[in-house]
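Other chains dropped; remaining ones untouched in position.
Chain nomenclature is as follows: A, B and C, assigned in order of appearance, with residue numbering initiated at 1 for each chain independently.
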Amino acid sequence: MTNFASDNVTGISPAILEAISAANQDYAASSYGADKWTAGLSEQASEIFEKDVTVFPVISGTAANVLPISSLTPSYGAIYCHEYAHIHTDECGASEFYTGGAKLLSLSGEHAKFSAEKLSASIFGRGVARHAQPALVSVTQTTEAGTLYQVDEVAAISAVARENGMKVHMDGARFANAVAGLGCSPADITWRAGVDVLSFGATKNGAMGAELVVFFNKADSRELEHRRVRGGHYLSKMRFVSAQLSAYLAKDLWLENARRANAMAKRLVDHLKEIPAVSFVHPVEANILFLSMPKKMARSLKDAGFEFYEMSETDPVLVRLVLSFNSSEADVDRFGDIAKSLA
Amino acid sequence: MTNFASDNVTGISPAILEAISAANQDYAASSYGADKWTAGLSEQASEIFEKDVTVFPVISGTAANVLPISSLTPSYGAIYCHEYAHIHTDECGASEFYTGGAKLLSLSGEHAKFSAEKLSASIFGRGVARHAQPALVSVTQTTEAGTLYQVDEVAAISAVARENGMKVHMDGARFANAVAGLGCSPADITWRAGVDVLSFGATKNGAMGAELVVFFNKADSRELEHRRVRGGHYLSKMRFVSAQLSAYLAKDLWLENARRANAMAKRLVDHLKEIPAVSFVHPVEANILFLSMPKKMARSLKDAGFEFYEMSETDPVLVRLVLSFNSSEADVDRFGDIAKSLA
Amino acid sequence: MTNFASDNVTGISPAILEAISAANQDYAASSYGADKWTAGLSEQASEIFEKDVTVFPVISGTAANVLPISSLTPSYGAIYCHEYAHIHTDECGASEFYTGGAKLLSLSGEHAKFSAEKLSASIFGRGVARHAQPALVSVTQTTEAGTLYQVDEVAAISAVARENGMKVHMDGARFANAVAGLGCSPADITWRAGVDVLSFGATKNGAMGAELVVFFNKADSRELEHRRVRGGHYLSKMRFVSAQLSAYLAKDLWLENARRANAMAKRLVDHLKEIPAVSFVHPVEANILFLSMPKKMARSLKDAGFEFYEMSETDPVLVRLVLSFNSSEADVDRFGDIAKSLA
């Protein structure tokens, strides 16, 4: 069976699994992050981002989102995000919980992206007692639709945020795929574009369970340590999470894995775009394809052993395909060939 | 260097590390716990506890505590625990956070244990609007002092809880050491003694980062799934946590590891009890020693490469030694011999 | 100056002010609601609603909303309401706060009303871990637009709520105006139409500061007492709030005051509908008018001593006029006459 359902069904990248084993050989380790792997992450990330950054390893994307979000949003604050944002629709109110009841205000926009103009027109209530106070903007990069915000789009959003006294968070569960897709530097699409804090995902891109919170301004990170303990995300054997991230950041593994996933997505697009009955719902800019195909075709591909989500009950059906660092060319070609043969 | 500072500085038990690798070979896996390892945990735990139990794998002891605690305590509730309980002193208010502001009321008692009588005398305010409502009793087993509640002691506490409409939680970060120390069945010291939910620790006893929440009544577990998502503890690659726990519960690894740790503690006691200048502060009933020794002795042991906590600034100094599944007899004997030579 | 800005700028209805004075003569009173006025409210309300109800006096509309809302919504719950609902837009996240971070999901709909169909199509995520769980529907009656839900509309909404395991809350800050406007019985528009709990407003209709939470099922009220204390709404001299409500419910004062306000609104409509330059934005069904008028007309009316809100910066301007129990016919006629003279 070949699994294109999500990049989180994939296993562990070999170098990361080795790093876990290697960390197990060291008996000098201290607990709760007082170890060399955790200590080294800061330097590794600072080099990648061309800036002194403050980092915190955690074990889930939700944790990587809500810990900085709640550090930067008071309980009476408002958080602006896209209506399809994971923090709004798929975390069972984690941001409301960690902030003590802040309000998420969702913005619409094509291809799961909102614009600076939309944001600007939606902000309200600043300084008015009865309204939640604008506090944070959260941008998802790669978006839920597999699309990308360009550098100037992020910069424009950040500018609106600044004008309104708000901080900017980037949900980068698939940040590596975004950098690979944009071909820009990590710095350009984050702090140079006004982003204050990044949830840098690793789990979907080869880690066993590890994400890195990256603050671009140390002052913003002041509360995180305590919030991490309260959330139950302060791990005694944190070194095994840090070791994963260390291997992930070393030797551009994060970028290589993402490039591979994106390349596989492109390869699949090349197959499918030849089929008239298949149409793309969103531009494919990273490692995710959203497309419409005849229900019969989807059925046949599943029968052939491919796993993926059908996201509508219509015919043609809306299909999501996610490619990963370990998707094989053979599988991609087989998928493409079967689809073409059914067209 | 030999590390007796804590059992959470130890590495991963070989069978558990192998289980992680093995889980990485399987490409059929689904995300978010819809996998065979997670599915199997319920059966494994039900066999160990001689009862159909409902289980949830999580990655930290704090998560394993607060998720069930907040499922069973309303925001206006009161939680009774020992004044040294980890949930009260070392989780930065995690229980207050997850419950939405419940009140922790702490009880005193020798050797980090409180009695049913003490509990009974301390409960107040039931049915009175202005008082937090008695909701939960949390018992730590093995205690923070390395001591154990006997079966009848837990049963008596549970009886008081029941009379007052309260549920009983057992913080079992070192539950395996308790079972090994008591020589009883897991059922006897939990649900048969009135415990409603157990935080069954694995991290301190050989896992990389894994704990199992065990509900003895399915109805009590109703909220946990949603609270787990909100807390950021709903892992996409949960199978790697479940695989750890699966190996931990299989072939009595949990009990063997704990027996080993307890045996090493006993061995160390046998060495040290011969030394007049060393006195034991708490009975050693599991894998932790609290003792008083001359400051000079502590210093020399540290110089000899042993790591451990000095918990006072006095002379003689209060010392904590924690033995683990992978503590070696040679290290224990060397510690004992040095101590004796200094006496 | 004549104030049509809001019904909360009005003073205290004479009978209510007298009731406060009278309560001050009684030295036998106990504190915290153990007094005869508070005790009597239950009976008064039960008679009005033709059902044994459980009531709690509080001092603000927000308190009257969030105390029952948080009693019926778990922290991981979702609350459905209109996008213009006061609980969503004007209480600075009070519902998110009191529930511990529940999610408010807003529905669109003409004239500040949403339909049962809209609700039905919007509910999602039931039983899915990562989604907030549908818990409560909140209906505002009289709506923010001054319009009314008909009995069958409320019943249809309640039916959808029931099918989805949700409770129904009615924000009745202007409930009296709704009953007066509909001409139905209080029972018909509440529990007989499936409403579980009502925030029965008095402040906007003649009280000094008093609202009554009315539960139609005693079981739903179980948590309210404790939540009231925690919220700081448990008043030592509660009898003075209860005395206001007692006078309000006695001799149909609540209904008479509302009828008067609605009649004044109707009288003002009769004046204004003759003016071609004035158009009504929402049907006037209770005591509030939303209309569009030339900016110059609005300016002149303000110069003539009338106070009201201009809700747009356009010309013609959107104007809100709120009539109260103590609006005078003379003032209404003067307003109408001036407007007509300017047309």
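Everything that follows uses one rule, which is that a residue touches a chain if its C-beta (ideal position, glycine included) is under 8 Å from a C-beta of that chain, and two chains touch if they have at least 3 such contacts.
Model, not experiment: these values are computed from the prediction.
Visitor: Quick one: 3 copies here, how many in the whole complex?
Guide: 4
As a working rule, only the chains that are shown with their structure count from here on.
Visitor: Can you check whether chain A and chain C touch via the same residue numbers (shared by over half) or via different ones?
Guide: Shared-number fraction above one half, so same.
Visitor: So chain B and chain C are the same sequence; what rotation in degrees superposes their CA atoms, nearest 5?
Guide: So the copies are related by a turn of 180 degrees.
Visitor: Work out per-chain C-alpha centres and flag the one nearest the whole-protein C-alpha centre.
Guide: Smallest centre-to-centre distance to the global C-alpha mean: chain A.
Visitor: Starting from the Cα centroid of chain C, hunt down the chain whose centroid lies farthest away.
Guide: Most remote chain from chain C, centroid-wise, comes out as B.
Visitor: How many angstrom lie between the CA centroids of chain A and chain B, rounded to a whole number?
Guide: So the centre of chain A lies 34 Å away from the centre of chain B.
Visitor: When the centre of a chain is set as the mean of its C-alpha atoms, what distance in Å lies between chain B and chain C?
Guide: Spacing between the chain centres: roughly 51 Å.
Visitor: Could you list the positions in chain B whose residues touch two or more of the other chains?
Guide: 32, 226, 229-230, 234 - these are the residues of chain B that touch more than one other chain.
Visitor: Under the touch definition given earlier, write down the residues of chain A that touch chain B in their complex.
Guide: Touch residues, chain A against chain B: 1-3, 5-6, 8-9, 11-12, 17, 20-21, 23-32, 58-67, 91-94, 97, 203-204, 208-209, 226, 229-237, 240-241.
Visitor: Under the stated contact criterion, what part of chain A meets chain C in this complex?
Guide: Contact set of chain A toward chain C: 75-76, 78, 89-93, 96-104, 129-132.
Visitor: How about chain C: which of its residues touch chain B in the complex?
Guide: Where chain C meets chain B, its residues are 32, 74-76, 100-101, 129-130, 133, 223, 225-230, 234.
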